[in-house]
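Written below as structure tokens is the structure these notes are about.
Here the complex is missing a single protein chain, while all its other protein chains stay put.
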Amino acid sequence: MPMIQVDLRRDLFQAKGEAISKAIHAGLIEGLDMPADDLFQVYRPHDEGEIVFSPDFGGADRRDLVLIRVTMVHMFPADVKQRMYTAVARHLEAAGVRHDDVLISVVEVGFEDWYSGAPLSE
Amino acid sequence: MPMIQVDLRRDLFQAKGEAISKAIHAGLIEGLDMPADDLFQVYRPHDEGEIVFSPDFGGADRRDLVLIRVTMVHMFPADVKQRMYTAVARHLEAAGVRHDDVLISVVEVGFEDWYSGAPLSE
Partner (left out) sequence: MPMIQVDLRRDLFQAKGEAISKAIHAGLIEGLDMPADDLFQVYRPHDEGEIVFSPDFGGADRRDLVLIRVTMVHMFPADVKQRMYTAVARHLEAAGVRHDDVLISVVEVGFEDWYSGAPLSE
């Protein structure tokens, strides 16, 4: 049950939000073997000046940062995470987001760290 | 010092924001034995299309997702977390939020991972 939070420019979200959503989802399915109906994404469109970033730190050529936070259970080895990053960036590239503009940040949690609407046991 | 970040629809926040805030706070107090004056919540109201979710993944019947991120110190055993989830969902249900629409995601940190306005030591 990965949960995705995306910070990006409002124009970009308006122009390509749906394609970006599908691309990220496709990348997670492909990279993590995630079930296709495991879909939880939040988009936070930003106005001018709200996303501040280095244009070239680490050797990338950034023009319009798309920040993708993935919260997921600690269960994937490093090479699977790497495969997921590559798959998400490749699908985003096809949706018109340059891979240099992608920043993915994973936060790992435990299985016990989720509640997802299960019936109340009282 | 749990810190709460909530993503939800703008209409829902406008209609029930205060009741939702009180319900989440009551659930944390009850579930974690948290002091009543330990209150740190951020609400992020969303427009149409910004919250994307599966209506039925994991067997829930979702119509209007309320995503609650809880950042807290790693100190609570799994059954206490479970008690907190149940308490938050029950209080939210009383405030008019169906428990199927609740998604809680916990991220654990250390005691040393907080600064909260203590006097500067220089």
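As written, the chains take the letters A and B, and residue 1 is the first residue of each chain.
Criterion: a residue touches a chain if its C-beta (ideal position, glycine included) is under 8 Å from a C-beta of that chain, and two chains touch if they have at least 3 such contacts.
Computed from a predicted model, the values in this text were never measured in an experiment.
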By the contact criterion defined above, which parts of chain A meet the unshown chain? Give residue numbers in ascending order. 7, 44, 46, 49-54, 56-62, 65, 67, 69, 78, 81-82, 85-86, 88-90, 93, 99-108
For the chain that got dropped from the picture, name the residues of chain B it touches. 1, 3, 5, 13, 17-18, 21, 35, 37-45, 71, 107, 109-110, 112-122
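The working rule: only the chains that are shown with their structure count from here on.
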Chain centre separation (chain A, chain B; CA means) in Å: 21
